[in-house]
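What follows is an incomplete set of chains from the complex, kept in their original frame.
Letters A, B, C and D mark the chains in the order given here, with residues in each chain numbered from 1 onward.
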Amino acid sequence: MMPPARIKSVQAANAVIPIDGSRKDTEGDGIKLSALFRTLLPWLAGAACLTLWQLNFFHVLLSLEAYQLPVPSAIVLSIRDNAEMLLRYAIYSGTEMLGGFLIGSLLGALAATGASFFPNSGKAAVTVLSALNAIPIVALAPIMNNWFGDGIWSRIAVVSVITMAAMAVSLFKGLTSIQPQYDELLHSLAASQKQFLWKLRLPHALPSLFAGLKINMSTSIIGAIVGEFFIASQGLGYLLSDQIRLANMPLAWACIVIAALLGIVLYELVVFTEKKLLPWNQTRTVG
Amino acid sequence: EPSQPAAASSGESEAANPSLTKVKIQLKWVPQAQFAGIYAAKEKGFFAEEGIDAEIIPGGPDVVIEQQVVNGAADVGITGVDSLLVSRDNGLPLVSLAQISQKSSYRLIAKKSTGITSPAQMKGKKVSTWFGSQQFQVLAFMEKNGLDPKKDINLVKQGFTMDQFFNDQVDVATATIYNEYHVVLESGMKESDLDVFNIEDAGVGMLEDTLIAKKDWVDSNHEMAVKVTRAILKGWNYAIDHQDETVDIVMSHVTEGSTTREHQVTMLAEIAKLIRPEGFTEKQVGSFVQESFARTADIALKYGLIKKAANLNEALEKSVYEEAVK
Amino acid sequence: MTSQSPAPIHQAVIPSANKLIDVDHVSVVFGSGSQQVTALSSVTFHVASNEFVSLLGPSGCGKSTLLRLVADLLQPTTGSVRVAEQEPRRARMQRQFGIVFQTPALFDWRTIRRNVELPLELLGTPRKECRRISDELLELVGLTRFADHYPWQLSGGMQQRVSIARALALDPPLLLMDEPFSALDEFTKEKLQLELLQIKRSTGKTFLFVTHSIPEAIFLSDRIIVLSAHPGQVHSIHNVHLPAERQSELRETEAFYQMITTIRNCFHEERDASNVPAFG
Amino acid sequence: MFLRLGKPGYRVWVLIWIMSLLILWEGIAWALHLFMSPQQAAARLPYLHQVMDASIRYSGTLAEQGAVTFGNAALGFAGGALLGLLLALLMSAAGWLERTLSPYVVSSQMVPVIGLAPIVYGIIHNAAWARILMAAYVTFFPIIIHTLKGLKGASREHLELMRASGASRTAHYTKCLIPSALPGLFSGLKIAAPLAVTSSIVVELMGAPDGLGVLMVSSLYYGHAQVGMFWATIMLSMGIGMISYLFISLIERWLTPWQPEFRSTGGGSA
C-alpha cells in the first residue's frame, strides 16, 4: 500500500462537480438542496425580497424614506393607474431597444466576421471598434440627435452604436479561437473561406455569439432608456427622468420595473433560443 | 466695500482649520457664473467668517438636487422654486432658506425665418422647453396668449444644448437669458435674426434659483442655516458689485477649456439683474417676494405640477433669511 | 450476446475480504428514447488487491464506462460498485487510484512537467518533492528533454506518456488505465509494460487495465475479463496461468500462444453465435 | 493560427485603422460643410483639425481630466471585474445558485443608473465610494456572462481528471476551471474595459467636481464655441478605452500564452 504520508484524508470531501448529463444524482455537492426547493428558489428569493421591501425592512436597514424608495405596493398601484401610458411607452422604448439591438448586433457580427478573415488587420479593426464602448450615452445622444433627428431613429442609432462593440469583441473571439486540429481538417479538405466560416467558425462561435447577444440585450435597455433622457418626449426613459425630477418615485419606479420586465423577457428569449440552437452544448456543461 | 477676510483667504487654508464646520452645498448645474455668489463667498472668506468650511458640489444632467439634499449628500442646495414645490408636494421635507433669483430668466426664441413675430403665431408650432418641473411657465405663457398649451402647440423636450433650435427641429425654443440666449448669439446669429419673447414681461414668470435645505437639518442647525445663508447673500452682493473679479474666481473653479471667460462675464451680468433687480437694495437680496411666490405657486397648481395648494408659510423658512440679513 | 453465453467462466476464488474492486450487477444506460444505449448490462466481477486485471472487448462495449464507474466519474443506473470496501466516492477522496484516460487530457496551460506534478500539487506536496518525483517519472517515460514544452508541442504518443506519468505521480495503490499504450510504438510500449510489472511487484499495486491487444493483456495480467457488446456484458473471465515473473521471452512460449488462441476464440465465438457483425 | 499580438503587424494595423478613420472623418466633415451652415455641419461632425486644435490647446486640461476619469474607471473596473468574477464563480458552483441569481443579475442591468442614484447617495454619502460602486455595477455584467461561458466550457476530460484525482472544490477552480475560463474572462474584460470609462463618465454626470464627463457636459451646454472641446473629450475617452483594451490584450497574451492564437508554432499555418 502507499505510504500514508502521501494520502491526504477525506478533508476535501465536498469536491464534487457534476460532470455529465448521465449522472443521475448531484449528491455530494457542496451546497445541497432538495429538487423542489431548488426550482422554487428563484421565486422564493424574489418573494422574500419583495415582502421585506414592502415591510420597510430595507428602509429601516439603510435608513431610507418612502420618497427615496417606494414600496412595491405603491409601485403596483402606480402601474395600475398609469397602465395605458406605461404600455404605450413600453412599446415605444421596446421598439428603440429591439431595433437598436438588432442593427447593432448585426453590424457587430458583420464586423467580427469580416475581421476574422484578416489576421492582423482584422484584430486591429476589432480593437478600434471596441473604442465605441468608451463613448458615453450622454455624448452619443446629442450627436445622434443631430444626425438622425429627434425621432425614434436617434435612439435606435444610440443603441446600435453601444451594442456593436460587445458583439464584435465576443464573436471575434469565438470565430478565431479554434483548436488547430479543426482548422487543419477543413484546410486539408480545401474548404473555401466561406466554408471555413459557415462550417467551422460560426458553429464554433455560436456560444460566443450568444454571450454577445446576452450582453447586448441588457445594454440596449439601458441605451434606449438613457438615450431618452436627453430629448425624447415619450418613452419609459423620458417618463423616468421626468418623474425622478418631480420626486414622483412610485411612477419613476414603475418605469424601472416595466423596463426591467421588458428586458428580462427579451433576455430569456435569447437564452431560450440558445438552448434550442445549441443542443450539443447542453449535457456537457458543469453546474 | 470689500470686507477683508478675517480667518483665511484661500480655500486650502480654510479646509485645514479644524474649528470650521463643514457644509456641503449642491449646485443646480455645472460650475458657472450662475452660482458666482457662492464662489465669491468661498473665495472671499465669507463662509470662513461664519465658521464654515463650504464644500461646493457641482450638479450635472443626472443630479437631482432635492434628492441630494434629502439624502444628506448635501446640506443645502440650489434648485428652482417649481422643483422645490413639487418635491414638497410629493413629501420631501425641504424648505427654502432664501430666494436667490427674483425674476424668471426664461425667454422663448424663434428664428426670424420662421415668421413667428407674436405669441399667437406659435399656434401649431413645435416649441421646446426643459421638462421635469421646468416647463410650466411656458405653459402659462401660452395660455396667457390665448393658446391651449395641450392642443395648440406641440411642446417637446429640450436638451441642455440648443442643437434642436440650430437644426430647425423646433420652431420655438426656450433660452435662459444668462446662458442659452448667448449660446445662440455666440453661434453667429444676430439679435436681429431672432424674435424674443420674455416670459417675465408677460406676467407669468416663475421663480427659479432658490436656496434649499432639509427641514429637520434647519431645525437642529438653525444657527448654521443662518450663517450659510448670510455668507451666500453676502457673496452675491460682492459678486454683483465686483463682477470682473468674481468672474476670475468663477473661472478658477471651472475646468479649463470648458467655457470661455467672455461667456461667464455675460452670464454674471445677466444673472445679477435677476438677483438684484432694479430697485432692490443689498439687504433685499435673497428676500421672499410674496407676490412672485404666490404667482409661482398658482401656476404650479393650475397646471397640475402640484396637486394641492402650496403652503408657502411652511415652504419658506423666513426666519432664517430674516436673521441672516439682520 | 446474452449472459447465457456458452463460454466457460473461470472465476478464481478469492477471499471476499480481498475484493479491492467489487462490481456487482452493474448496468449503465445512456440517453433516452431512440437514442437510448445500454452501455453495460448486469456486469459482475471483482479485482483482488495486487492483482493485474485486463478488460478486453469490442469497440464500444463499455470498457471505458466501467473504468469511469470505478473511478466514481459515473453512477451505475442499477447495481453497485465498491472500491476498497467503500463507496467509490470515498476511495476517490482518499486518492486510492490513479487514472489514465483514453485521451491524454493534458492541461494546455501547463508545461509537461507541471502536468505531471498536478496530482502532487493537489495534495500539497512541497515544490522540491514535486520536482524530484516529476523528474523521475519523466525519465521513466523518456520525456526528460520535453519537461518544459507545452502539450501541443508533443506528438500523440508523447502526450500519452505524459498522462501515464501523471497517473503514477501519486503512487496510488490502484491504477485504472484506459488503453494507455495504444499510441506507442512496440518498443516503447514493451519497455513501459515491463515497468508496470516491476512497479506491481515492488509496490503491490493493483491494476485495472483496458486494452485491445490480446498479447498485451496476457503478458501483463493475472486475469482477463472479456466483455461482449450491445449491451456490454461479461463474456468470460480467464485466469492467466503464466509464471509470476514475466519476461519478454515469455511472449515466445507455447503457453502464451495458446492463451492468445483461447482468448481470440472467445471473440470469434461471440461473432459467430450472434449472426450479426458483432464487432462493428 | 491567426493573430499574433506580438507581431508588429497588429499594432501597425491599429495605427493604420485609426489614421484611415481620421482621414474619413475629415472627408465627411468637409462634405458636410459643403452643403450646410457651419454650425449645423459642426454639430454633426466638426472638422478634425478643429478638434485637434482644441485637443492641443487644452492638452493639459484634457490630460488632467482624462487622468481623473481613467483613475475612476480603473477603480470601478477592478471592482466590477472582481465582483463579476466572484459571482460567476459562485454561479458556476451550483446550478440552483445560478438559477436563483441570474434573473436578479440580469434585472440589475436593466435598471438605469439615474434611478439608483438617489438611493445610492442615500445609502453612501461618500461620493467617491458611490462612484466606485456605480462603475463596478456597470462593468460586472459582461464579465459574468463571459466567465460563466468559459467556466461551463471546461473540457469534460479535464474535469474528470480533477475529480478522479480527488481535487478539492478550490483546486477544481484554481487548477482547472479558472484556467479554462481565462480566455473567456479576457473577452469579458475587453468589453468591460472601455465600458468602465463610460460608466466612470456616467458617474461624473451624477455630480462630480471634475473629470471628462464634466468637460463633456459643459462643452455641450455652452454650444458651438465649445464644439471642438466636446469632440476632443470624446476622442480622448475613446483613446482611453482603446488603450485599456490593448492593455488587457497584452495581459491576456502574457497570462494565457497557451491559447491557439498565441502559439508561436503550430498546425494549420501552411
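Going forward, a contact is a pair of C-beta atoms (placed from the backbone, for glycine too) under 8 Å apart; a residue touches a chain by one contact, two chains touch by 3 or more.
If you're wondering where the values come from, they're calculated on a predicted model, not measured in any experiment.
Displayed chains are single representatives of each kind; full-complex composition is A x1, B x1, C x2, D x1.
Note that only the chains that are shown with their structure count from here on.
Across all inter-chain contacts, the pair with the most C-beta pairs is A-D. Chain centres here are Cα means. That of chain B falls 37 Å from that of chain D. Computed centre separation for the pair chain A/chain D is 15 angstrom, with centres defined by C-alpha atoms. Centroid to centroid, with C-alpha atoms defining each point, chain B and chain C lie 84 Å apart.
Shared interface positions of chain C, i.e. residues touching 2 or more other chains, are given as 73, 93-95, 152, 170.
Among the residues of chain A, those in touch with two or more other chains are 8, 12, 15-16, 19-20, 68, 138, 142, 146, 180, 229, 241, 244.
Contact residues on chain A toward chain D in their complex (touch as defined above): 8, 11-12, 14-20, 26, 29-31, 33, 38-39, 41-42, 45-46, 62-64, 68-69, 116, 119-125, 127-128, 130-139, 142-143, 146-147, 165-166, 169-170, 173, 176-181, 183-184, 187, 207-208, 211, 214-215, 218-219, 221-222, 225-226, 229, 237, 240-241, 244, 252-253, 255-256, 259-260, 262-264, 267, 284-287.
By the touch criterion stated above, chain D contacts chain B in their complex at residues 38-40, 43, 54, 57-58, 60-62, 65, 113-114, 117-118, 121-122, 125, 127, 202, 204-210, 213-215, 217-226, 229. The touching residues of chain B, when paired with chain D in their complex, are 26, 29-31, 57-64, 67-68, 70-73, 160-163, 166-167, 179-180, 183-184, 186-188, 254-260, 263.
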